[in-house]
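Note that one protein chain is taken out, while the other chains of the complex remain in position.
Let's look at subunit A:
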Amino acid sequence: MLTTSVEMRGIVKKFGTVTASDQVDFSANAGEIHALLGENGAGKSTVMSMLSGVYRADEGEIFIHGKTAKIRSPKDAAVLGVGMVFQNFRLVQSLTAAENIVLGEKSSFWRGGGYIKRKYQEIEELAKRYGLAFPADRPIWQLSVGEQQRVEIVKTLYRGADIIILDEPTSVLTPGEAEQLFHTLRVMRQAGKTVIMTTHKLKEVMAATDRISIMRKGKMIATLATADTDELELARLMVGREVTIKRRERETAGGEALLTVKNLEVFADHGRKALDNLSLSVCKGEIVGVAGVAGNGQKELAEVLTGLRAWKKGGIIFDGNTVKLASVRGAIDAGISHVPENRMKSGLAGRLGSVDNLLFKSYRSTDHSTYGFLKTGKNRSWSQELVQRFDVKTPGLDTPVQQLSGGNQQKLLFAREVSHRPKLMVAVHPTQGLDVGATAGVHELLMELRGSGSGVLLISEDLDELLQLSDRILVMYGGAIIGEKTHEEADRETLGMLMAGVRSREGDAV
């Protein structure tokens, strides 16, 4: 009953000396949801990019519906009915959703009012059929990330794709949005389309797919039916070694108070109240997790604590001293380190090498400079040491850090932040976009910090991560902490309810 719609044989792709895809065989059927599972840099996206014409394969053959296909450009792929939803959306920000969707259409030259109206209708019908809602007449930059993804999906459907590739589709979605996406994928399967999804999230793969192909280091390792496997086996195949996804063992926490925040009130950029009467505390040797759906004030909380944002009311006491005003320099000197949400935006300078990036917070100290002149030789050997200690894989100390993989960038960032022995680390989504191995490395580092008596405020949207690492989990909603659970009482369900703003009943342990 199932027919093979995509077949790739012996696909090889090299970028310079790096083999991103090494003799890969892959096939998917019509009417199935097929996951391509692998760590970051395993070559999933590369293989899919060749199927969609963004890259050209150096060797190998591709068959679409049993026929040899020469896919040399995205145009060729579109003609064959292959559409891809990229991780970095291919949308023009200044155009409306509808304009983006009809962008590739060659038919009519004149695009007057009648045409636009007709298109709105067509798009709306299509969107409704697949359960994808978004405002078609608004420019993309006004839409949320989830909505933008829906526009992308409708775009591929509109262009008549029957082989739909989604590259890491859930990495930008909230759990609720992801559930909605899976519903859409099931409707597509029903309609006989081939759905291919690359991901490194095991839970999703188990919940939403029919078959799974696993890649590791550019090679295809195995293809399994989802019903015949489990998370543990997948994890083993994916990383080539066992990775525990259990809660991390630890000594009980219980140092003295390190950070106390009382009744904080903070306004965001456009005068919106971002933190409303927020109080929390972090002790020495404790990891405090902050859960919450993005946009509930987490970003502002991190900014206030690291000195990037001023506050209106309330007080912050850090390590026994009252913090009087927002100062980044003050926060660094006081021993607060920061792993920002977007490492390439506010964490690292992409075009500079490792040495310069490592020096950003410590160049002032007499260890690294005298009278404003950097001690070049000493700084290099210091950097070399850090790079080795934190196992950052880089071709050289002067290689621009934007050329490193996400995991290595994050390791480098941690190396800088941990090297000056912080008393408190504010880590925001520290494992976002990292593969299993790199994630484990980051978790290890956070646990080490905890072990050495530092406090960690871990702001994350990944509940598994929070449950694994935190001693206490706070839930943020509408700029305040609306619930607190110790690690013994916390579970996904209650946290999920709190994240949605459902307060615990009176008398509950809050």
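By definition in this document, a residue touches a chain if its C-beta (ideal position, glycine included) is under 8 Å from a C-beta of that chain, and two chains touch if they have at least 3 such contacts; residues count from 1.
Just so it is clear, contacts and distances are computed from a predicted model.
**Q** Which choice in "ABC transporter permease", "NADH-quinone oxidoreductase subunit K", "ATP synthase subunit a" or "Phosphate-binding protein" gives the name that UniProt lists for the one chain left out?
**A** Missing chain, UniProt protein name: "ABC transporter permease".
**Q** Touching the left-out chain: which of A:L2, A:L103 or A:A225?
**A** Hidden-chain contact among the options goes to A:L103.
**Q** Who touches the missing chain here, A:R9, A:H65, A:R90 or A:K219?
**A** A:R90
**Q** In the whole complex, what residues of subunit A lie against the chain that is missing from view?
**A** Against the left-out chain, subunit A lists 15, 54-56, 73-75, 78, 84, 86, 88, 90-95, 99-100, 102-112, 141.
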